[in-house]
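Here the complex is missing a single protein chain, while all its other protein chains stay put.
Going by the order they are written in, the chains are A and B; count residues from 1 in each one.
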């Protein structure tokens, strides 16, 4: 038996991470926070540290900007719950390192389908504005859209968050 | 007892203002239209005048680009209904005048929580596209997202409009 997969989508500052954290703390399982953000400077370091403090000592934080499939496989267990925040930052890191996107997606999807414990994935909706002039931005939103479709397909539940309010898409 | 707060969100040209106006004209209360737009040139002046004419003589129009909390407190009454169109223009005016955004949000939220009469607030969803390259645009969408979350929290009803069609989020 494998764990439940939940996908939480939403725009910038839509309250999607807060909603995902609420889903997690409804359970009694040990909580792992898998952060994909990379601190490039001291300001980012401070922000990450501040978020960590906000979540409190009941969470264990794992930082993994690139090897998401491996980190999930390593840390997932029937007895814990993992929150991944967020997929769009991970995609951004993959593109920044010129990694083969489709192959990385395949690896993630394979890992997700085999995890023993539940996982909640947070991601940004980025495809509902005007077509970006920048080719890299266009590629980014194409990849993000495809990734969301693939993960939504294998998820047990999918929520879209607007102004802090959830809509259940699945 | 305080008045009912309604928040109407939607993208550009989604029909959100028209939906909000329909909500207002369902009531018999005197109608106040609180416009946050500022006319910088004659083209804008003509557009504002044309919108005013479209609404008809049953509306009283108040123009207040900056001091929204004060204008709401001044004009709200148990016996009337106020439509604010729109919050994103107001935010844009605040940023254009370099005002302290969080403090202005606090003032608005405090005022809203004390209004004697009902108010309907219209605002643009701006956070579901690609991350803007422009730092000011990034700050703008962060502020807008936080504002929407805060107002949605104290609103009795929240609608999201797409292609003229409402979805009730709350």
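The rule we apply is simple: a contact is a pair of C-beta atoms (placed from the backbone, for glycine too) under 8 Å apart; a residue touches a chain by one contact, two chains touch by 3 or more.
Since the model is a prediction, treat every value here as computed from it, not as a measurement.
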item	value
Residue touching the undisplayed chain, where the options are B:78, B:110 or B:167	B:167
Contact partner of the left-out chain, one of A:106, A:142 or A:156	A:142
Residue ranges of chain B at the interface with the undisplayed chain	11-15, 125-130, 132, 134, 137, 140-141, 162-165, 167
Contact set of chain A toward the excluded chain (per top definition)	7, 9, 11, 125, 127-131, 133, 141-142, 144-146, 148-149, 151-153, 158, 160, 167, 169-170
